[in-house]
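All protein chains but one are shown at their positions in the complex.
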């Protein structure tokens, strides 16, 4: 209850800040959309030259992309760790966080809350509806709750991976820039992972399990039976990776050494 | 004075060496990028011989060299400049006896040197081992490629400077920086070679500076552009390099004015 109350308080403050910089708000929305559009362009160009990617049709790949946008939007709204290392470690704002009576990681999430990200989720839903219609998917009643479950699980997988990577800033004595490097990799889980070789498949499934944010859970609704068993693993992976992320974070906080001065 | 500028190159080179985690993870992640696109294009080609004028084997080489070129020309000048502007330290830069943008360029070059020797070359060797990359046999292609690679760096840095300077005019240019990153990766031909885009789109892109960053040097390296064609594509790069100096000049002037009038 306490934490839910805090979410609203921080959102209120976000709104107040944002109302002072209205132009920026729209720049951010537009840039987010453009980023998504550029990924869709890739798909369209590829299918301009072929009818199937590893046995998946254009509409199917677009549907997967639409599904991916939902957890991605949730993630970019609530878990914004982009400049953690700079802001909290180098500039020492972690000190302030640690002297407040709420879970430190949660405070950081709240301070960086970014609601425009949710627009991506909405667009993702629209894309799923359109491409689902083209495919003539027949959804049954339980698909909806499962889709919500999978979307939340995927968001948590994302969150777990990024928490773990971000917590490296506590261990390394020089600022790390791994997060921007991950930026491309997160996209790869949206394509049929079976087209990659075993090493990359393994990586995207078990080590940096971005495939669980895109292709695996979405395959259930597309009736792709070869991946159904993977789809049901999504919530399990969420539990595992969230645990890994949080553990690595909590151990990291103990190693936090403060900024100079 | 000149030695002061070269010092900026040296210091940045040494600073880069300190980021050890970045270095190791960087090489691995670039290999992964090449791998993913290699297999994706393999799947797209299937048993077709040619797409958009690229044979499957040319495509492999193109992907590898494009990503490794990115490993060289990539830098965060936009972010650095935006940070300087936002926390106000840019004001100090104005009273120093050097040109701020030129210093930034030098720092970018120091980083580039690091990336070239310790990142791009070892990365390329690793890519040669892992993927069927074919190196050009024509020495002219090598020379042309290396010269053009340098201009890739210049043009990419110019775009970064322009993006960074935007922070003078909008309160938070994080969105713009992210947008620039996506556009450069897509429109420079890194993820899709320009000739594969639908006709109207590739026609537009030929009038934009982005192709000069990846696509043009890449086409020299893969041997799709040869002989005098090399001079031609190099000419395009030079034109863009000169053309981009103009908006930088005006933006810098406007920025100074803004800083002096509003007091930062």
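Annotations for the structure displayed:
For clarity, chains are labelled A and B in written order, and residue numbers in each chain start from 1.
One rule holds for everything that comes next: contacts are C-beta pairs under 8 Å (C-beta built on N, C-alpha and C of every residue); 3 or more make two chains touch, one makes a residue touch a chain.
Methods note: contacts and distances are computed from a predicted model.
One chain of this complex is left out of the view, and of "Daunorubicin ABC transporter ATP-binding protein", "Amidohydrolase 3 domain-containing protein", "Ferrous iron transport protein B" or "Aspartyl/glutamyl-tRNA(Asn/Gln) amidotransferase subunit C", the protein name its UniProt record gives is "Daunorubicin ABC transporter ATP-binding protein". Taking the complete complex into account, the chain left out of view touches A, B.
Seen across the whole complex, the unshown chain contacts chain A at 2, 5-6, 9-10, 13, 16-17, 20-21, 92-96, 98-104, 107, 173, 254-258, 260-261. Although one chain is hidden here, its contacts on chain B can still be listed: residues 13-14, 17-18, 20, 23, 118.
Keep this in mind: only the chains that are shown with their structure count from here on.
In the complex of the two chains, the chain B residues touching chain A come out as 18-22, 25-26, 29, 32-33, 35-36, 39-40, 42-44, 46, 48, 51-52, 76, 83, 170-176, 178-179, 181-183, 185-186, 191-192, 196-198. Contact residues on chain A toward chain B in their complex (touch as defined above): 21, 23-24, 27-32, 34-35, 38, 41-42, 45-46, 48-50, 53-54, 82, 86, 168, 172, 174-178, 181-185, 188, 191, 195-197, 199-200, 203.
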